[in-house]
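A short write-up of the structure that comes next.
With one protein chain held back, the other chains of the complex are shown just where they sit.
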Amino acid sequence: MTHRLTEDAHGVYIISATPFTDDGAVDFASLDSLTDYYLSHGVSGITILGLMGEAPKLTAEEASEIMTRVLKRVDERVPVIVGVSNAGLDNLVSLAKKAMGLGAAGVMAAPNAGHKHEKGILDGFKAIADRLPDVPIVYQDFPLTTGMPISAEGFNTIVDEIPSVVMLKHEDWPGLPKLSSVRRVAQEKGSRRVSILCGNGGIFLPLELARGADGAMTGFAYPEMLVEVVRRHRAGDVDGAEDLFDAYLPLVRHEQQPGYGLAVRKEILRRRGAIKTATVRAPGPKLDAAGQEELTRLMSRLERNLAALRPAMAAE
Amino acid sequence: MTHRLTEDAHGVYIISATPFTDDGAVDFASLDSLTDYYLSHGVSGITILGLMGEAPKLTAEEASEIMTRVLKRVDERVPVIVGVSNAGLDNLVSLAKKAMGLGAAGVMAAPNAGHKHEKGILDGFKAIADRLPDVPIVYQDFPLTTGMPISAEGFNTIVDEIPSVVMLKHEDWPGLPKLSSVRRVAQEKGSRRVSILCGNGGIFLPLELARGADGAMTGFAYPEMLVEVVRRHRAGDVDGAEDLFDAYLPLVRHEQQPGYGLAVRKEILRRRGAIKTATVRAPGPKLDAAGQEELTRLMSRLERNLAALRPAMAAE
Amino acid sequence: MTHRLTEDAHGVYIISATPFTDDGAVDFASLDSLTDYYLSHGVSGITILGLMGEAPKLTAEEASEIMTRVLKRVDERVPVIVGVSNAGLDNLVSLAKKAMGLGAAGVMAAPNAGHKHEKGILDGFKAIADRLPDVPIVYQDFPLTTGMPISAEGFNTIVDEIPSVVMLKHEDWPGLPKLSSVRRVAQEKGSRRVSILCGNGGIFLPLELARGADGAMTGFAYPEMLVEVVRRHRAGDVDGAEDLFDAYLPLVRHEQQPGYGLAVRKEILRRRGAIKTATVRAPGPKLDAAGQEELTRLMSRLERNLAALRPAMAAE
Partner (left out) sequence: MTHRLTEDAHGVYIISATPFTDDGAVDFASLDSLTDYYLSHGVSGITILGLMGEAPKLTAEEASEIMTRVLKRVDERVPVIVGVSNAGLDNLVSLAKKAMGLGAAGVMAAPNAGHKHEKGILDGFKAIADRLPDVPIVYQDFPLTTGMPISAEGFNTIVDEIPSVVMLKHEDWPGLPKLSSVRRVAQEKGSRRVSILCGNGGIFLPLELARGADGAMTGFAYPEMLVEVVRRHRAGDVDGAEDLFDAYLPLVRHEQQPGYGLAVRKEILRRRGAIKTATVRAPGPKLDAAGQEELTRLMSRLERNLAALRPAMAAE
């Protein structure tokens, strides 16, 4: 049975990278192995064709093939969300329909400069929802990149007026008080409680879970950390969750650098065997010798951190 | 014989609108009539798939069909430039190659946020030129929209290091001193003198011609004005050029409003019979009743202005 | 009796330039002659210490002296509004109190990046109003410079929740449909009808008056045009208003260039004898030889336009 995204979604929806060969073609074999990698690490869902999946650099055919390939490989084991942000409504709608037809659980869209202000965003998302009846929608709140901030009140108006918006991808920055406000405003108004999954590379994940987030939607190259942090937190082991998180924090910070971080992420995925090459499409970042060495060092320090953590955990 | 864009280009390269039917499909019949309209008004060239042609809202297939259709209709009577700006280099290159294969005279690209600073722009355009040997390139300098300003010095470095950059689409704002600087810096350094065609709806055209521009590249809905202003100016009739321009200035100003102006432009084209419907793809502007009335008034005032101008001209 | 700004304000509130001597000191003698110049041309009010008055480049002492000087020179003949935008609330409040103490009719403030979104703007203006009981406030809506757009709905919420906001300085761009929306939303909700004066150098003034604006608040160097256009329009002579406006439009357009236009404006004021030197404080624009010549030409064409207009008017 096909998944459909609902307000109850939680856990880790990993933002999938898009692997390319050395000469820049989509590497479909690596796309399969990467999908397997995510699933084997216990993610609750997969989000494809996001910004970090280099969607704006794909051709329409490539995007379509990637969608088809991932959905087939996942084979309904977990829900798949498809990023559909686009300058034009028609393009967005046709990509979304194609995605849903192939078995996606929902689509994700971010506001853009054309929306201009909160009222414009509301109208824009209404137009999207009108054209996509019954399609679950994720609102991506990432002002650092979109240039389109929204208040907690403004987001809850969207929730009130558009029933198909079921999830907030929260990556406003600073975002901790905002996350609390979104929950508080909804409670005060009696609005629906939507799912909130956090982005920004997960760099505030433990704090966000404590403030009412339901999990993560980001692409950190060690998905097992995200999965385990959310699991522990939901199981009440708040300290254990944060201990594990902090062991990875130096790398989380390293991978969260805008632009550059994608080269880091892909190189980690390559080293861990999830993909064959770390190519980022041009124009895009690339690790130089210093960057490679730096990463080697951070990865080996992570191993040391984890080794130090294990006895402590065993002893618990 | 196919045209190739060179540093000698001058006159009016009209930025073509993209006509849509009421339900938002590309209206190819209107695309033909619009192309005829531009040609019949004496333009020196046509630029398609620019921002004002709503390129970002087209699918790749539509873009390709539009290119094919316009190039066929033009049938080598004038050079056609194709806008190829794209978030990814590969997409840009493949669109450019397709365009050149179909007989385009050159391609136009603008810098984007990924380039970050002037050195990044230089490197980015070098990468484009390396991948497109022998393809004439137009540099679109439109910081209001791209967020990527460049100095006169920075632009001339591009000219010096990239022989295939043959034209500047000048629409920095304020841009008058900048235009003079571009010419002056080139002269001081002994750089190539590239063609400079002006955008911004043409709102500074007479002043820009006086400062060394070679013409206009913009989409004003009365191309005959642009053509005649450039013609008179080049013929030495500076006052006559500006008199004619000023008669149209209220409408130039009206059409130059960012975003909104496209709805005005298309409605004028519709009223003049160049296209069948004035639809702008969503999300996009639309004229309400007040906007229609306002335009009617401005257009009829233009007629009056032109009538007043004619006897004066006849008398000359 | 001291003026107090109310929702009934209309006509032309000129944005005063700040004259400097050649070496950059505030030129108080020229400030007096400039104030006289504005008053003699029939303005309904004067706004000082705005962005175009180079307020951010003044010291606090200079700002205070300018305020004192202008208010004394005006001597209650017309209301004076003082720009108080500031990064800090305390500074804003203390400047506003000083202004009101000296006899200002109200203060003008713009939102800034710290407000982040419409809810933040609302909260920010509430904080201002709470600290300034009984002080009439002008909301400056100038997103091109502030980076803070607001919807018609958002602005009307401010009007509803903050009784001391009595005026909108309208300079959103494109702004024509927005202006209509502000009026329409207020009518639909039964909100107060506030005064709307238009900025942007007045470049859309006739169209804005037709859409419900009450006048202009801008600094065009020929205030008599603004005054007469508003007067004619309010008297029902819509065509006459626009004919006069169009005669000046080439210069309006020239002066409206962001940044650069201030050098043009001050040079016109200098040539017309309103101030002694055209100095703009660094970093700021300066007219080079080409710029001077260009301006000479535009000013003499204006004279010709006006001469052509006079017989037509006499004949009416």
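Worth a mention:
By letter and in written order, the chains are A, B and C; residue numbering begins at 1 in each of them.
Methods note: contacts are C-beta pairs under 8 Å (C-beta built on N, C-alpha and C of every residue); 3 or more make two chains touch, one makes a residue touch a chain.
All values derive from a computational prediction rather than experimental measurement.
Hidden chain, full complex: it touches shown chains A, B, C.
The chain omitted from view is touched by exactly one of C:89, C:162, C:238 or C:309, namely C:89. Considering the whole complex, the residue from A:192, A:253 or A:310 that touches the absent chain is A:253.
Note on the undisplayed chain: of the listed residues A:164, A:180 or A:277, the one touching it is A:180. Considering the complete assembly, chain C touches the hidden chain via residues 24, 54, 56-61, 86-91, 94, 114-115, 124, 127, 259, 281-284.
Residue positions on chain A in contact with the hidden chain: 173-174, 176-177, 180, 203-204, 207, 210-211, 242, 246, 249-250, 253-254, 257-261, 285, 288, 290-291, 294, 301, 305, in rising order. Residues touching the missing chain, restricted to chain B, are 116-120, 149-154 (touch as defined at the top).
Simple rule for what comes next: only the chains that are shown with their structure count from here on.
With centres set at the average Cα position, the gap from chain A to chain C is 46 Å.
Separating the CA-averaged centres of chain A and chain B is a span of 39 Å.
Distance between chain B and chain C, defined via averaged C-alpha coordinates, is recorded as 33 Å. In chain A, no residue reaches two or more other chains under the touch definition.
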